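Every protein chain except one is present and positioned as in the full complex.
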Amino acid sequence: MTEHTPLLEIDGVTKAFPGVVANDGVSFSIRAGEVHALLGENGAGKSTLVKMIYGLVRPDAGRMRLHDAAYEPRDPSEARAQGVGMVFQHFSLFDALDVAENIALGMDDPPPQRRLARRIEEVSHDYGLPLDPARLVGDLSAGEQQRVEIIRCLLQNPKLLIMDEPTSVLTPQEVEILFTTLRKLAAEGTAILYISHKLEEIRALCDHATILRGGKVVDTCLPGEKSAREMAEMMVGARLNTPARAETQPGDVLLEVSELSVTPATPFGTKLHDISLQLRAGEVLGVGGVSGNGQDELLAALSGETRLPKSEIVFKGRPIGASGPNARRAMGVLSAPEERLGHAAAPDMTLTENALLSGAVREGLARRGFIAWRKARAFAERIIAAHDVRTPGPEVAARALSGGNLQKFVMGREIQQRPEVLIVNQPTWGVDAQAAAAIRQALLDLSAAGAGVLVISQDLDELMEITDRFAALNAGQLSAPRPTRGLTMEQVGLMLGGAHDMEVAHETA
Amino acid sequence: MDLSAIDPLVLAASLMIAATPIMLAGIGELISEKAGVLNLGVEGMMITGAITGFAIAVQTGNPYLGMIAAMAGGAALALIFAVLTQLLLANHVASGLALTLFGLGFSSLLGQPYVGVRPPRTFKLEIPVLSDIPVLGRVLFQHDLIVYISVIVVALVWYFLKYTRAGLILRAVGENHDAAHALGYGVVKVRFLAILFGGATAGLGGAYLSLVRVPQWTEGMTAGAGWIALALVVFASWRPWRVLLGAYLFGGIVVLQLNLQAAGVRVPVEYLAMSPYLITILVLVIISSDRARASLAAPGSLNRIFHASH
Partner (left out) sequence: MMRLEKRPSPSRLWTAATPVLAVVVTMVAGGILFATLGKDPVAAIRLIFWDPLFSEQYASYSRPQLLVKSGPLILIAVGLSFGFRANVWNIGAEGQYIIGALCGTAVALAFYPAPGWYIFPLMVIAGAFGGWAWAMIPAILKTRFRTNEILVSLLLVYVAEKLLAAMALGAMRNPDGGGFPGSRNISRYEPAANTELIANTGLHWGVVTAFIAVIFAYVMLHKHMLGFHVRLAGQAPRAARFAGVRPGALVVFCLGLSGALSGLAGMFEAAGPAGRISIDFAAGYGFTAIIVAFLGRLHPIGILLAGLLMGLTYIGGEIAQLTLGLPAAAIQVFQGMLLFFLLALDLLSNYRVRPGRREMT
């Protein structure tokens, strides 16, 4: 697999959006059969770069060459026609359409449905990712949905396959299946551009890595020869501090959930079955799981957005299952949902208004329903100061903040209210490393001060780092928690449902 | 009261006529909603079609030219909606309402010289052989051209959505516009075309009212038909053949109600005249109370504003 001319050559590509230069003179190249990692924090410019390669965005300056010829795709279909395929991080799938229809939509000249269905079965089997073409995509697990995306690309025999954060929705076992497939593809001569911030995975899979920071290429390396920590520091451009935690003894049980079951309101939601757990004062309990296994539903049930039979949730001996979010807040049970824009915060409202959103009860920001705007603003300012939220002031709309800053604000809003129990879902999702470290530290400090913290997360590294006990959420069921210390990734993977009963064709093929 | 005056055959034949305007408007709205756009301006597009069709038919003496003009009129109004919602990113609900309010005013302005004028006649198209079948022939095969066209349009829409690639793309755009955009489909273009199609069929439906069913021009003559067409799409769970079924059921209610009025049933006329609206509400309730089905059938991106940031 050593060809001398690169398959794709990026030369001095620049792209600016209003207020931000997303890519600034980026150059690198990929050879056929190579697995090339693109590393960088959120906002480093990885997404923009691959969108240019896939024809979704056009560069302002610079050249791209594919197969030693000028490459200027005007739209994705042109990119596909020239052998470039892409698997998106947020899948470009249609829940209410079936697998075959979804795949047909990603092809420029699909064969008739029946022939296509047969091809899907063949190709998906060959690459160890079996798929039933007649199933509705909305009914598939996240891992299976990703297969749809991958097969969609493979059917067009791509020369270059771009994968944007492909493993964030997979269990460790599913990751192994995917890697086997990718290695097979590479061995057949397909180049793979692999975007991720999971460094161990990159070390295991990739031949080369290009590191982006602030829109520029800051370094390249051979991932096999560097440690994950070294690569992380190249990404961030600074030394990283691991969150410090004091040893604490867990105290009394604060929150007790018993046999909680919820039927989802939306057709493709997840049903929760008989979930039971105990959260003690001073501990951090982690709930891991691949997206779509009931995380949102669990948070809604714990926050009070979903009303339950009274006794399914007990807080310090008081049944609170039937109480709404504000009644729970008054008692000291607070939460922060995953989606910042639209759930934890209203994008078009100011930070002051967003501070009021969940702080009204505990901070006394309203008397008899009449809002004390001055106090609300002071509360917002307190959050901003205490959690280093970068913003011109509290009267700025939430959507104007960067993801990391808004997340610090949203988490800070709950932490500043001194909760006795805090439930968070994906506390550092899409947040840069430094903000993530700050948020994790704040959660640890909160538990050290005696609160019970429940962290729902898909980021297993995060859970391994900050939790005392770990439980896995799989298809709406929660495993018994186990002490985090000493758990191996393989054990965690099995707790998460292994390969989710997906047929592992590699072993048979 | 003389119920024997109601001839079931005439009833059956006339329900097809009563059903045609809402079927046309409904099937157009279905396409528009399948592409993810809820256009509440159906009433406005229908009545605009009713008057432009009427005016052109009277001016040229040719009802079919009038119907073509009605389609253009409905589509022209739909174009305003498309520009507002797709290019200027205005709120769909407000824009649809604006369309209806504007259409009602515009049509009565345009229609002033035509009040009391008789339109040129349309001809019944008796399908040879079939129309001679006893009973059925009279009910099904002795209508004007538009009745048949409306059925053909439903069939074509069904085929288009189910078997063509363009139909698949349209459904994809309605289901998840962000994903469709990421795959490189022109969301705005697809929606523009769908909205225009909806406008054209609504216009044709309106012209059928003023040129065939009534036939004359009166202000506000659609009397909620556009809204009923919107309800019809919900009733149909976004499936073309059910639009046809629903339209005929509804047509039956309207015709029966009119016949009861004529037969002198001892219920005030006004209460009978309420029945189509009340029954529409009732049907909406029954359909939407079926939680799982209702949410599965509705296109995923319906009524969400699409703006490609990058």
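When the chains are written out, they are named A and B in that same order, and each has its own residue count from 1.
Keep this in mind: a contact is a pair of C-beta atoms (placed from the backbone, for glycine too) under 8 Å apart; a residue touches a chain by one contact, two chains touch by 3 or more.
Just so it is clear, the model here is predicted, and its values are computed rather than measured.
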Among B:Leu11, B:Leu97 or B:Leu245, residue touching the chain not depicted = B:Leu97
Check the options A:Pro111, A:Gly224, A:Gly324 or A:Gly450 and report the residue that touches the missing chain.
-> A:Gly324
Can you work out which residue in A:Lys159, A:Lys316, A:Arg399 or A:Arg418 touches the chain that's missing from view?
-> A:Arg399
In subunit B, positions touching the absent partner | 40, 80, 83-84, 88-91, 93-95, 97-98, 101-106, 108-109, 112, 181, 186, 188-189, 219, 223-224, 227-228, 230-231, 234, 268, 270-271, 273-274, 277-278, 280-281, 284-285, 288-289, 291, 294, 307-310
Where subunit A meets the left-out chain, the residues are 18, 56-58, 75, 303-305, 324-326, 329, 337, 339, 342-350, 353, 356-358, 360, 366, 369-371, 396-397, 399-400
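The rule we apply is simple: only the chains that are shown with their structure count from here on.
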Which of the residues in subunit A end up touching subunit B in this complex?
-> 17, 48, 51, 55-57, 75-77, 88, 90-97, 101, 104-106, 110, 266-267
Subunit A-touching residues of subunit B, taken from the complex the two chains share | 165, 168-169, 171-172, 175-176, 178-180, 182-185, 292, 295-296, 299-300, 310
